[in-house]
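Every protein chain of the complex appears in place save one, which is left out.
Let's look at chain A:
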Amino acid sequence: MGILEVKGVNKRFGGLKALSDVNLSVRENTVHAIIGPNGAGKSTLLNCLVGKLIPDTGSVMFDGQSVLGRKPHEINQMGISRVFQTPEIFGDLTVMENILIPCFARRDGAFRLHAFENFAHEKDLVEKAEAILVDVNMIDKRNMHSASMSRGDKRRLEMAMCLVQEPKLLLLDEPTAGMARADTNNTIDLLRDIKSKRDITMCIIEHDMHVVFSLADRITVLAQGTPLVEDEPENIKGNPKVQEAYLGEAAH
């Protein structure tokens, strides 16, 4: 029984069947990769997990509870954090503030009227935020206006915002898309490092095979809204169905 159990999920957009009968089981403390060609429905699947979309049919259970019908903030409070395909950060705020917000969310819940409190009394949270900034190598940028950073930095910032929450399940939607090779390698190292340091379950969508094979414990291949196979990385590489649907196509 996995920490995340997706059963029989269907999702239509008008006439387009974006997801058809998707089953997925993510086991605790593993990295589960979802791969598949563009438009396969990978982002749609993630959207169904975090409350952005509601599947037409099917069930999504996390940690023994259904997430369907819950609001995004409630699902996050259950322990799911998500990195988006295009970085979603608080552009008007500083890097430090971007990290502090998830810290407050984790400690104080979905709402607290801390209108007359002072950051000077939040040493613990500030230290925690600084520690994660050191981990992602951004401590020197702590007072930077986050909108003015490079795309790669924004991605790392968003990842740090999710990591600082110490989620039970971290969802990553193409975390290395648009990154230079060096940045991609840094990201792989970072994710490996996180995995080795704490108990974390990750579900990662990725185009870059190098990233997938160096991180994933298990891989699901999605094509046209349906899972083709789910297996260990070594077996995926040699699977002819996958070659045809995805790897073959990518090789062209």
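The rule we apply is simple: contacts are C-beta pairs under 8 Å (C-beta built on N, C-alpha and C of every residue); 3 or more make two chains touch, one makes a residue touch a chain; residues count from 1.
As a working rule, contacts and distances are computed from a predicted model.
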Inquiry  = Please identify the absent chain by the protein name in its UniProt record; candidates are "Xylose transport system permease protein XylH", "Amino acid/amide ABC transporter membrane protein 2 (HAAT family)", "Tryptophan synthase alpha chain" or "SoxAX cytochrome complex subunit A".
reply    = "Amino acid/amide ABC transporter membrane protein 2 (HAAT family)"
Task = Can you work out which residue in A:I89, A:V136 or A:I236 touches the chain that's missing from view?
result = A:I89
Request  = Sort through A:E122, A:D183, A:D217 or A:E230 and give me the one touching the missing partner chain.
outcome  = A:E122
Note = Touch assignment to the omitted chain, from A:P55, A:P102, A:P175 or A:P227, lands on A:P102
Inquiry  = If I consider the whole complex, including the chain that's not displayed, which of A:H114, A:R151, A:R181 or A:R198 touches that chain?
reply    = A:H114
Ask   = Hey, which chain A residues sit against the chain that's not shown?
value = 50, 71-73, 76-77, 81-82, 84, 88-94, 96-97, 100-102, 104-106, 109-120, 122, 126, 142-143, 145, 161, 165
